[in-house]
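A selection of the complex's chains, in situ.
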Amino acid sequence: MPSLAIHRLPMAHPGDVSALTALIDRGAVAAGDIRAVIGKTEGNGGLNDFTRGFFTQTLMLLLARETGQDLAALAARIPCVLSGGTEGALSPHFLLFAVDRAAGGARGLALGTAFSPPTPAEQIGRDSQIEAVAQAVRDAMADAGIARAADVALVQVKAPCAQAPGPGARAGDPRLLMALSRAAAAFGVGRALGDIPEGGEDALLRDRHLFSNRVSISSGIEVVANEVVVFGQADGWAPGLTAGVAPMADLLDLPGVCAAFRAAGLEAAPAVPAAQRGRVLGVIAKGEPDAAGAIRGARHTMLGDTDLDAQRHLRGALGAIVASVAGDGQVFVSGGAEHQGPPGGGLVCVFARD
Amino acid sequence: MPSLAIHRLPMAHPGDVSALTALIDRGAVAAGDIRAVIGKTEGNGGLNDFTRGFFTQTLMLLLARETGQDLAALAARIPCVLSGGTEGALSPHFLLFAVDRAAGGARGLALGTAFSPPTPAEQIGRDSQIEAVAQAVRDAMADAGIARAADVALVQVKAPCAQAPGPGARAGDPRLLMALSRAAAAFGVGRALGDIPEGGEDALLRDRHLFSNRVSISSGIEVVANEVVVFGQADGWAPGLTAGVAPMADLLDLPGVCAAFRAAGLEAAPAVPAAQRGRVLGVIAKGEPDAAGAIRGARHTMLGDTDLDAQRHLRGALGAIVASVAGDGQVFVSGGAEHQGPPGGGLVCVFARD
């Protein structure tokens, strides 16, 4: 019976995996048990953010050396969901998810992974991507042994983009294609979980009332397929870990943030007490600049700033709120929350041990 | 006996004073009663942020038209403390402080203002600036009728800088001169209040253990003198308003933020309840990127980002935390907290009505 272990590790720069090397060297993690990585690098989070690819290459080199497996095979098996941008209080780090097949228990937090087939630029933001993601979610649930959609806590996806979309692409602007890729992936997850039962490519970025509150999507040019990681409750997994998830109604929804920590069994009044901080194993948050240009009636300036990208604005703000509750800046915050919550809102997911 | 009124007004852009025009037109504010303005414009907050000067010019034009007074005389009498940069959840707005001499009460929140003589570039960051600010604080306390330093809640200063410091300046880099100006002004306030009883120009930016937690300084090239606004308790002022102040130990000190709101008589558990939000009249926060490069042991990336200025990082993060408690983004947040709190920390001041 398998057991999930979550390690939160710092990085000194995007090419630094020394914290993982140390864990492996002292036997705390077996390289072959690593199933997924979710991390934040210190780039700008946009099209020309190469810190994600740099970290992935460095990590896979380490794993190849440790496991003797081929680089390409590792990259095709282990989802490496990286989001660039550690604005404000955020701190570069990565979450390492390892599964020890020997351990086990009656019912606990399970992890499953799956990759869709490669998605060329022409398929991004199309029905074919939606369905490919839906199938990958079903595959990842099966991989985890999660029986029902209701048992899924969170689905994290890294969806592809293209730096220079060709004439066959749905959008010539790669930034728009990036948003379409996130939207299609969210629809795919929503379809698999029943959260977005209907709606196809025409509804992407348009019918904003359609969303799932259990999904977090990043998009980037450094992946070629939709990489899916599913978390949820399943039989046969060791107990002791919890994933607490709560929606955020808008960017300033501090009670929503606190609710996620409480759902993970922690106090948050308003911050997690120092004595409980060690129980926090990882935090994932998703949000977006309200497209209406205002939050609770007060105009914000995130969308019209020529010098500072809207998503950099967003991550700095959302990250600080979540970090102020969590107690430190090692929070995975990603902007671009299309169909991943109500317009202007988002979600928070907290991994904690009992 | 005088009465202080605080109005929090939005601006659609840095040249927009229509909200004040409307207040004046309907008789809610007499232009001649305006004593001070503290506001946030949507620039970058740095040397080449001209939104502050644009707003000031527009405001003074309105007041000149309404009062018949000379532009220069108004600018030399009414402190207009503007801070650029509304990153993340922050919203451009200004606080208008008006004093109605006819009203009154037994003891209440008082406001006093004063200007130092013009401070040329050569005096910035020198003992002469420290002493000039200290004297202006004493003058402003006298103006308000605040008898004792212990009765002062907050001193807000706008200190001058120079775009192209000449050879006689203490620093040739205008960014460093800006920091020295803030530091000297903080020392001046600390000297007047007894919070920083000793220490001269040599200690600026060096002896970081010397600080006052009742001072907020902005610096910019758009002012030529140190403009001082003092808030505190004094006899003869109308009751009904409170200024609650609390220090922040570091950027993530959410309990510290909540404490300031509670000091102003509001609940904050964790956010101000919707029913009480209307009682919030204004919020001022001050902070800085921790110079050690880490917050609670987690590395931050604010100081080494070539594309995004450290103070823009800071304001987006601090502003979001404070706004998530206050309930909206109309929060005055200013970076550069040298000697205005412990290293890496800051303060929050909340103006509220009973």
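As written, the chains take the letters A and B, and residue 1 is the first residue of each chain.
FYI, a contact is a pair of C-beta atoms (placed from the backbone, for glycine too) under 8 Å apart; a residue touches a chain by one contact, two chains touch by 3 or more.
These numbers were taken from a predicted model, which means no experiment stands behind them.
Undergrad: May I ask how many copies the whole complex comprises, since the file places only 2 of them?
TA: 4
Just so we're on the same page, only the chains that are shown with their structure count from here on.
Undergrad: For the two copies subunit A and subunit B, what is the rotation angle that overlays their Cα atoms, in steps of 5 degrees?
TA: 180
Undergrad: List the residues on subunit A that touch subunit B in their complex, please.
TA: Interface residues on the subunit A side: 10, 12, 42, 44, 86-93, 251-255, 257-258, 268-271, 294-302, 307-308, 312-314, 316-321, 323-325, 327-330.
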